[in-house]
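A protein chain is absent from this complex, but the other protein chains hold their places.
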Amino acid sequence: MALLLLALLLILLGGTLALLLGRDEKLASWAGAGGAVLGALVGLVPALETLAGGPGTTLRLPWSLPLGGFVIGLDPLSAFFLVVILGLCALAAVYGTGYLRGHGRAGSAWFFFDALMASMALAVVARDAVLFLIAWELMTLSSYFLVVRDDEDESARQAGWTYLIAAHLGTAALLLFFGLLSRQAGSTSFDAFGPLDARLSGLAFLLSLAGFGVKAGFIPLHVWLPEAHPAAPSHVSAVMSGVMIKTGIYGLLRAWIFLGPPPAWWGWTLLGVGAVSGILGVLFALAQHDLKRLLAYHSVENIGIIALGLGVGLLGSAHGLPLVALLGFGGALLHVLNHALFKGLLFLGAGAVLNAAGTRDMEHLGGLLKRMPWTGACFLIASAAICGLPPLNGFVSEFLIFLGAFLAASHGAPWGPVAIGALALIGGLALACFTKAFGVVFLGEPRGERAAKAQEAPWSMRAPMVVLAGLCVLVGLGGALALDWVSPALSQVSGLRLEDFLPALEEALGPLQLITISACFFFLALAGLIALRSSLLAGRERGESGTWDCGYAAPSARMQYTASSFAQPLTELFAPFLCARERSAGPEGLFPERATFATETPDAFRERLYRPAFEGALKAAWKLRWLQHGRIQLYVLYIALTLMALLLWRLG
Amino acid sequence: MSFWVDALIVLVVLTNLRVLGASRLSACIRAVAVQGALLGLLPVLAHLDALTGRLLLQAAASTLLKAVVFPWLLARAVREASIQLEVEPFVGYTASLTAGLLFWGGAFWLGQRLPVPGAEELRLLVPTALFTIFVGLFLIVARRKALTQVLGYLVLENGIYTFGMAFAEKQPLLVELGILLDVFMGVFVMGITLYHISREFDHLDADRLSELRD
Partner (left out) sequence: MSGLFHLLLALLCAPLLLGVVNRTKALFAGRAGAPLLQPYFDLLKLLQKGAVYSRTTSWVFRAGPLVSLASTAAALTLLPLGGLPALLAFPGDLVLFAGLLGLGRFFTMAAALDTGSAFEGMGASREAWYSVLAEPALLLALAAMAKRSGQLSLSGLYAGLSLETLLAPGGPALLLAAAALALVFLAENSRIPFDDPNTHLELTMVHEVMALDHGGPDLAFIQYGAALKFWALGTLLTGILLPLREASPSLDALAGLCGLLLLAVAVGVVESVIARLRLTKVSDLLASATALAVLALMLARRAP
């Protein structure tokens, strides 16, 4: 426990030092990143210990907060999220030292990064509602300042504004949620919270879903996410997408522990939210050609997959199917880890591309694999992992959710097939999306001048990517070990009795071990084929030529298939769900000079739901304009009248 | 016997999906004809151990009307009024299919909640009937041509007929024949009207009939 506090202090100290040393970019980044890495290393010790079966502990500090106390604690669930947060943040910090070089204003960037990291860590270990909300708010604010770091850019300011409003609407729901719980318990301490009666419990569930769902990015609460994530510096995008949105998942899991055994409709709700977020998230992603925006939408998709897992888990435990519950929750928890790994890696890779080629627009990229071999290879691994392809980590978690859904289907439950269909569709669309992202950015010929002159990223940026890629492969190969590793947290979340949990865990571990064996088959076959080809080609002629373009002799880079055209059949098929706009000017006249064609796909919910709603609200507010005269006397009158009314109401 | 009943019911469901997904009028008409024939066969197969004259008569009459007479009338209307062969949907084919699947899910869910007397082997009958009714309504709502609306009514009637089959014991012959006659008259009148409308206006889009409201 003391180590955990020390870790938090180290991180904050690093951030403060960075702010003070802000003039000197090098010193600031040393302080900021050093604090983050040191703090992470120190903090990982108690977290890993707790997850390995150490006793859960709580620490109550004599610092009083208004309405609450400073209580922090570590149990397996907190420890699991803490490991993910600290691990990814440390790697992102190392990356940041390279990424922020020459961008100026390093001090504030590092201060807010460290504050974000510390507040996330504090949020998952807080054991008091007030402390939790404070940490939650700090998290929002520090990430807001990171989003608007590029404050000369109009779109970044806009993104930050959207983010701030969405986050606070979410916090409002959370205030109500914790209010309900603490009214019943008479205290704001997590230990005191207990199950509510059925109706209030349903209300509390919906409030938690709305409040945490905003942070997690469930559709339709996701609108801030595709704006804010791309606007932030890439290592911050990695942290926001990789772990910050997961604090929403942590909150949901923690809330359900308070609320006790779930009724079936919670599971159905989560399943519906997950299916919609997953499918629409990946569809929106498919239609983007801004690399980071595409990745941000994929976070919505992956949160959807996690929600599907949670839904399967909740329904499994509501219907008394312990193995299904374990598989659903296990898949969801592992996907939290896996998504942090591959999405972190993808954003770091996108940052390296942005730094090297100066643009995030995929239509101006291409051929980067030859120019940035390390970044490219890491991006490839992460792309395959996010599509849920074996033998990588994304497959392991999706496999568990699939298995739970298949098990439910074989019991005749109608929700099993819903999850299977949604996951299958998501998987297919993700495959299309990431062949597009990887293929257009890294393969073929560069589509722009800057992409042609791109250089590989420095080692400070490459090393974290290599580590993350290695972890993707390792978790993919050792799926059983990974599940076993999170099993203490899983046991806490799934709400199963130990005598149900242990046999179910054994049953879930078996297939994962066989997947490892199957992966070995695959690698054996691959090695054999590589050897076969090199022995066949040894001593034979190996020619080089241009790409065969079906008889056309002078193909240029601009004739390659673009990202938009690659996605076109699918975006057309699902056009009713997308809000795509086309701008085109066709060739005119006998000697046409130029023709243009551009597509853009803004967020359908933002365009069709929120914009009309907020404009309506603005109009309604405008109607009350007459109240505002700008005369101070009148305002005082308003206050006096309100006070009088309240007094009368209270006494009357 | 249950295999054949199941198989027939599945084929009825498939004809419904076919109607939803077909882009040509002739294919739609053919699918509805096949559906009529299947439904004519169904009560015979379902009650093979207790065949009565009444049952056979009813089956023969409905098969004759639904599988032969109506399709023939409609096909004639298409030919005579030289209606375009495309269905012209308001809702696209893939979307219609998806809607069809949702209807099937809903019908299945509802069917499990409706208490139906009868044998276990007829358990699929009620969902199928509801599904057929939904599809008929959907066709009426989501297709542009007057002819497809007639087809929709036919499918709707098929659904009601199937629904009646679940209660075959209790349903008087007269009711069934009455419904059949209604639809017969309906198709007949509509066939004639269609012909005349098309002569007057050169097209048969039901949504443009609203121009006649004065």
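So that you can tell them apart, the chains are marked A and B in the order they are listed, and the count of residues begins at 1 in each.
The rule is short, and it goes like this: a residue touches a chain if its C-beta (ideal position, glycine included) is under 8 Å from a C-beta of that chain, and two chains touch if they have at least 3 such contacts.
Predicted model, so just to flag it, every value in this text is computed and none were measured.
Chemist: Among A:20, A:45, A:502 or A:537, exactly one should touch the missing chain; which is it?
Modeler: A:537
Chemist: If the hidden chain were put back, which of A:182, A:201, A:234 or A:560 would touch it?
Modeler: Checking the options A:182, A:201, A:234 or A:560, the one contacting the hidden chain is A:560.
Chemist: Consider the whole complex, including the chain that is not shown, and state which of A:515, A:578 or A:604 touches that chain.
Modeler: Touches the omitted chain: A:515.
Chemist: Touching the absent chain: which residues on subunit A qualify?
Modeler: Output for subunit A: 366-367, 369-370, 376, 380, 383-384, 387-390, 395, 398-399, 402-403, 405-407, 409-410, 412, 416-417, 420-421, 423-425, 427-429, 431-432, 434-436, 438-440, 442-445, 507, 510-511, 514-515, 517-518, 521-523, 525-526, 528-530, 532-533, 536-537, 540-550, 555, 557, 559-561, 565-570, 573.
Chemist: Provide the residue numbers of subunit B that touch the chain removed from this figure.
Modeler: Per the touch rule, subunit B residues meeting the hidden chain are 2-3, 6-7, 9-10, 13-14, 17, 21, 93-94, 97-98, 100-101, 104-105, 108, 121, 124.
In this section, only the chains that are shown with their structure count from here on.
Chemist: I'd like the Å distance between the centres of subunit A and subunit B, where a centre is the mean of that chain's Cα atoms.
Modeler: Going by mean C-alpha positions, subunit A sits 49 Å from subunit B.
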